[in-house]
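Here the complex is missing a single protein chain, while all its other protein chains stay put.
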Amino acid sequence: MNPEALERLLTKVRTGALSVATAIRQLRTLPYEDLGFASIQIRAIAKSLLKHHRPLLATRATRQVATLIKRLDRRAVYHDEARIVSIRDPKRQLRGHVLVITAGTSDIPVAEEARVTAEVMGSRVETLYDVGVAGIHRLLERQSRLMEARVVVVVAGMDGVLPSVVGGLVPCPVVAVPTSRGYGASFGGLAALLTMLNSCAAGVGVMNIDNGFGAGCLAHRINVLGEGRDKREMRDKRER
Amino acid sequence: MNPEALERLLTKVRTGALSVATAIRQLRTLPYEDLGFASIQIRAIAKSLLKHHRPLLATRATRQVATLIKRLDRRAVYHDEARIVSIRDPKRQLRGHVLVITAGTSDIPVAEEARVTAEVMGSRVETLYDVGVAGIHRLLERQSRLMEARVVVVVAGMDGVLPSVVGGLVPCPVVAVPTSRGYGASFGGLAALLTMLNSCAAGVGVMNIDNGFGAGCLAHRINVLGEGRDKREMRDKRER
Amino acid sequence: MNPEALERLLTKVRTGALSVATAIRQLRTLPYEDLGFASIQIRAIAKSLLKHHRPLLATRATRQVATLIKRLDRRAVYHDEARIVSIRDPKRQLRGHVLVITAGTSDIPVAEEARVTAEVMGSRVETLYDVGVAGIHRLLERQSRLMEARVVVVVAGMDGVLPSVVGGLVPCPVVAVPTSRGYGASFGGLAALLTMLNSCAAGVGVMNIDNGFGAGCLAHRINVLGEGRDKREMRDKRER
Amino acid sequence: MNPEALERLLTKVRTGALSVATAIRQLRTLPYEDLGFASIQIRAIAKSLLKHHRPLLATRATRQVATLIKRLDRRAVYHDEARIVSIRDPKRQLRGHVLVITAGTSDIPVAEEARVTAEVMGSRVETLYDVGVAGIHRLLERQSRLMEARVVVVVAGMDGVLPSVVGGLVPCPVVAVPTSRGYGASFGGLAALLTMLNSCAAGVGVMNIDNGFGAGCLAHRINVLGEGRDKREMRDKRER
Amino acid sequence: MNPEALERLLTKVRTGALSVATAIRQLRTLPYEDLGFASIQIRAIAKSLLKHHRPLLATRATRQVATLIKRLDRRAVYHDEARIVSIRDPKRQLRGHVLVITAGTSDIPVAEEARVTAEVMGSRVETLYDVGVAGIHRLLERQSRLMEARVVVVVAGMDGVLPSVVGGLVPCPVVAVPTSRGYGASFGGLAALLTMLNSCAAGVGVMNIDNGFGAGCLAHRINVLGEGRDKREMRDKRER
Amino acid sequence: MNPEALERLLTKVRTGALSVATAIRQLRTLPYEDLGFASIQIRAIAKSLLKHHRPLLATRATRQVATLIKRLDRRAVYHDEARIVSIRDPKRQLRGHVLVITAGTSDIPVAEEARVTAEVMGSRVETLYDVGVAGIHRLLERQSRLMEARVVVVVAGMDGVLPSVVGGLVPCPVVAVPTSRGYGASFGGLAALLTMLNSCAAGVGVMNIDNGFGAGCLAHRINVLGEGRDKREMRDKRER
Amino acid sequence: MNPEALERLLTKVRTGALSVATAIRQLRTLPYEDLGFASIQIRAIAKSLLKHHRPLLATRATRQVATLIKRLDRRAVYHDEARIVSIRDPKRQLRGHVLVITAGTSDIPVAEEARVTAEVMGSRVETLYDVGVAGIHRLLERQSRLMEARVVVVVAGMDGVLPSVVGGLVPCPVVAVPTSRGYGASFGGLAALLTMLNSCAAGVGVMNIDNGFGAGCLAHRINVLGEGRDKREMRDKRER
Partner (left out) sequence: MNPEALERLLTKVRTGALSVATAIRQLRTLPYEDLGFASIQIRAIAKSLLKHHRPLLATRATRQVATLIKRLDRRAVYHDEARIVSIRDPKRQLRGHVLVITAGTSDIPVAEEARVTAEVMGSRVETLYDVGVAGIHRLLERQSRLMEARVVVVVAGMDGVLPSVVGGLVPCPVVAVPTSRGYGASFGGLAALLTMLNSCAAGVGVMNIDNGFGAGCLAHRINVLGEGRDKREMRDKRER
């Protein structure tokens, strides 16, 4: 079964020409090697779409996957650098304040994965890219922006030193994400990972290499803690 | 200079018989090998005590170190399992809700380091020890307690699987701490560390091996986010 | 010698137009780089087919290899997800009870390799896929199915925590198979492997990364132990 | 609290002079550093003894720990080489056939841990020590003994090659245990572990380095599968 | 400069249309990326050919490289499985006795690299392929052949156990070569390498992973030691 | 031969009661295990002292070794924190400007090894200790001191991020020294080493973990480059 | 946006048809996957070119990237083996004496990266390639050339032993660069890296694997230290 066939199948489900049960059974038998990871991915996404109506977040999606999902649901959006396909409720307001920063320009795709993830979940996110310590003054000039965030996500490859410096500057929680950017003794991100785990700065939690999605989730969960009281207040006020 | 001499010196500073400047100069020249890490530690603590009046937190302290610090300040308390010497303002009320849980009994010292750290900083902490997945029902029976926390610190050695399970049960941020407990292919905590970094559960931030102190810091920073609004409200109300 | 030439040669052997001795000599001299691993594989399979008449099990076979083998023996079946070409006696009844479970959907190919292997060897196998601990209740709801098996094969990538949880639930032997699924600090399956080796649950034996074949073999050997007595009884009964 | 004090406390519990609840509370507050791992161990053992009446198995126990446990329960036995304290029902008959073999003499302690574990659980165990492949004929001469076992536990350090050879000789499941015996590039048992995971022989499950306990558990679980039918038959016969 | 251009240049050197000095200068400036490793390789080979008239041995050569070298010197031979281009004096008699054995069929290319290398240097080499320990009796049946060799080269991937077994059977030096054959925890040949370094058998020297060339060199150097006396004798006899 | 005996022997050499040749022969036969590394060390130092009259530098020396050497030469000085015994010409003026800085207080011993080494070789050295990035402003306040040095040696353990920050601030060469300070995932200094090798800052050369001696050597060699011209000028002027 | 579109955009900036601000905004939104690393690279280079007029140095540039940059600035030069695009002031004289040497021919690309880097920065560089220790006499014959350099950059892969030998021959600083050249247990340059970090020779600073750029920077910084005095002298003389 090639991509076109897959697309036809999914479109039939959408239009009601095929029952959910039948579709899933057919998807189960898809030859694995034809579409590689994509087929599995689509299969999971399709199941999710058909069952639930929650916001969708498909990470590590190729443009090809995005196109297929868009046929299932017109609201789907493809975020190029983040490589995410998402569907989120446009009426829901983004709240709180997550700051995502990167050391270099090539860390941006992972940072964007974190940003889009947190936004789809409902957090307001700001970004500050390319402020690595090679030119530390660029970072220090933005210190006031750092101080305003409820949680800072720091994305860095190679030596991975940025979270240590940021952790020493801000009082809020820091989520550190090593990237696989680098060569030689960076060993695919291992060097940056170890740097972050050994950070002398207090209050830094570390994610897996390139795990922008996880960083976005954790940052969102932390961010909404600062929101929880508001809701309760609102409710209390209404009840008064 | 042996421990007794060090103690005499510090006591003199305390009683005013020796100026701060002179004491620090003398501490600087302490022979390194006489006291091992302890001398450095004491040196740093003494400097801190003499300069600031903030809450004190000396981690990885032996009982010998604790005794020395108690002579400097009678309020100092030694936490046996946590191996921490602390001084904290008894009038300051503990707030919020941090939950610290462990997989086994031998993970407790690291968990205690996290608990004492968060408490000294001002967080209210509860504990739930020895609920590893080998007997998963023990954990599931406590699920309601898990749901009440603002942030959960999960401490586990050997296979380090507990954070993955907890991360799938709670909606709040999880701070995972691998411990060096284990043998053979645990490689001093590396196995548990990798398990946690690769956790399939979303919203898990990982600390260095045995880093109870860091976990306590991060948990406290997350916990107080849920408190921040209250303070502002209080202030607003007073101003009204 | 290209695939077509190889195919012609093998077909000649089958029809008797070429002696076994001559065919093997010709296969020996096949240029290595023309077919890559496939040529070696075919060579070994051909030798096996020509000499013995035991059930055939060719793992890690591409569809191309499958096609070639089918020309040698019409009974050959290609299992897509398992990437196995097999020939088994359809009259032989599958016996006992092996349960193969996976944490995620992308672990299924390795699980299928284990399933097909055990079945070709004569074991009855059931499967339970995509029951990872991120949603632990899905697993717990199937606990009765877990309890019925004689041996459980647990296949998991990334954090590899499923065998620890399963090992705590069942009284029978558990065969744990780490998969290379994951990224970053999963280091090609190393993280899952270490998790499983350090499992706190008793009664768990670990296989090499992605070694579905080995897991199928071991599960079958364990499964038939529960059968052995039956056979003896049968024999005893007949002899009476 | 020193060992003597601990002993006194436990003896009081045994004689009824101290309630279980009180004893456990007191054990909880034991200073960690006084007894090292032992205190934790004793604590867990004591809890187990007081609550349940199942067979006891305390691994990695020093002679000092053994003495303390013997005061709690006179039936306790200390196995020197295995470093295990056990209590088992002497009336229960050992059944089935587990064979434990080692490559060298210094692998014996780990092998004994496996043997005692399996025996305490109820398996009949035989041993064959010091049959490493450096003198392969010594192993081959015993091939008939290998063929009689339901499951073979193979314990080997350094190059860890013995399980590969045994796995090629026997039709039953093989449980491979790498030991930390060796030096240099054995890296504390890692070399032997990798050898076993990569074994070309089918039907080999691998344990953590030096994990004789786990091997004993798994071997017992496999061994009793061959027993299960008997019991059912017995029951069936009686019912007839 | 593409392969064709390179070929033209080399042919001109051969026919004398281009001086050596000019050719080397032109070769020096070859764009690196056009031919990859090949260009460097050819460059070195060309320099060697033009300067010396010793036997040539170009390892890891593609068929394309072989074709280019054959244009430089008609005597050049390409060994497919060994991936070697060689030129050797056909009148020189091969002497002594090197035995090259492999565990599996996929280890053969590395073994062939060793065989061709030793032969080009002047050693007589015999081979015994696919005698891994999974079927140890196949090896033991050939024990007499093993005993006849002056030096045995043992090539094995995956668990790499064959050298340990052979080292226990023969009294002569053993050269062990790990191959990168395998998957998962073989880590590109690391597992086999460690097995061989930790071999319990005495008299085993280990080569780098896949280093058939080095094994051939070392085996030849050892082999000719057994020859040296002969030559001296010959000379002595002639002088008499 | 115990330390006292060794001391007696060396004293005899010094007083002329024992010839150099005889002493060295006796030292050669010293039992290895009596003094551990010390005996070897002393042996080498003694040989050096007896043969040459260059400045002496014995690193990793215990106080016991220092005492023994002082008996050989009264000018010997023991540097406690650096663990160095040195003899240097007091008339020779220290020149140039090397700056040695550390991240923490526990990095000081390695920094002192570098400082004493460079000074014994003839460099003028200044130090700036405990300026880690956890409090980056402490470092930035000293930026003018950083700018004055010809070469900066940066010593840091744990996350090892200081050289990256310093490398971005100064225009001169930076010598980075990782220390084994840390725990858990610092893996004995490996984390800091990798951080430094991957430093995004240009102009940073890295030393082995804890290699203060090597850093002192390299810093001295770089420092004297800035001196070389002066000497030549001096000479030129004198010759005029 | 494909390469042609990118080229058109950059050309417009150059001719003034597009403002800098607009161009950068458009570059920001470039789809990541279209050009791979190249797009990021070009983006950074373009920003640098448009803002500053300093010498340009773009490393790891493909020929395609070079072509694009040449359209932005006609002075740009592409260095094939070094894979660098550079623009340097032709009037500025190269000064001092850096020597770059390699062990093998395949280390040359990394060495060329170091050479071009140091030259663009203003250092005079000489090279000595293919003098590995397999033929140590070739190196020793050039010893006088080694002695003339102010700083030596030594580039070596595989066993990486050349810096140790050179470090024992020269009195000046040595910058060691491991390359990823090799196979098997070279582990992508790790073996050479460790060799260099453990060098017994004093005065050796180590770079990341394949980091020719960093080596060039460090060598230049060291080299100009020997120049600094000249300038000051010149100035002093003029002022007299």
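Here are some notes:
So that you can tell them apart, the chains are marked A, B, C, D, E, F and G in the order they are listed, and the count of residues begins at 1 in each.
As a working rule, contacts are C-beta pairs under 8 Å (C-beta built on N, C-alpha and C of every residue); 3 or more make two chains touch, one makes a residue touch a chain.
These numbers come from a predicted model, not from an experiment.
Across the whole complex, the hidden chain's contacts among the shown chains comprise D, E, F, G. The residue from G:Gly160, G:Pro173 or G:Gly226 that touches the chain not shown here is G:Gly160. Counting the whole complex, the residues of subunit E in touch with the unshown chain are 150-151, 171-173, 175, 193, 197-198, 202-209, 213-214, 217-218, 221-223, 225-226, 228-230, 233. Interface residues of subunit D with the unshown chain, by the touch rule above, are 62-63, 80-81, 83, 105-106, 109, 183-186.
Where subunit G meets the missing chain, the touching residues are 103-104, 132-136, 140, 158-161, 164-165, 167-169, 182, 184-187, 190-192, 194-202.
To be clear about the criterion, only the chains that are shown with their structure count from here on.
Contact with both subunit D and subunit F is made by B.
Averaged Cα coordinates give subunit A a centre that lies 30 Å from the centre of subunit B. Taking each chain's centre as the mean of its C-alpha atoms, subunit B lies 48 Å from subunit C. Contact with two or more other chains is made by residues 184-186, 190, 193, 197-198, 208-209 of subunit B. By the definition of touch given earlier, these chain pairs are in contact: A-B, A-C, A-F, A-G, B-C, B-D, B-F, C-D, C-E, D-E, E-G, F-G.
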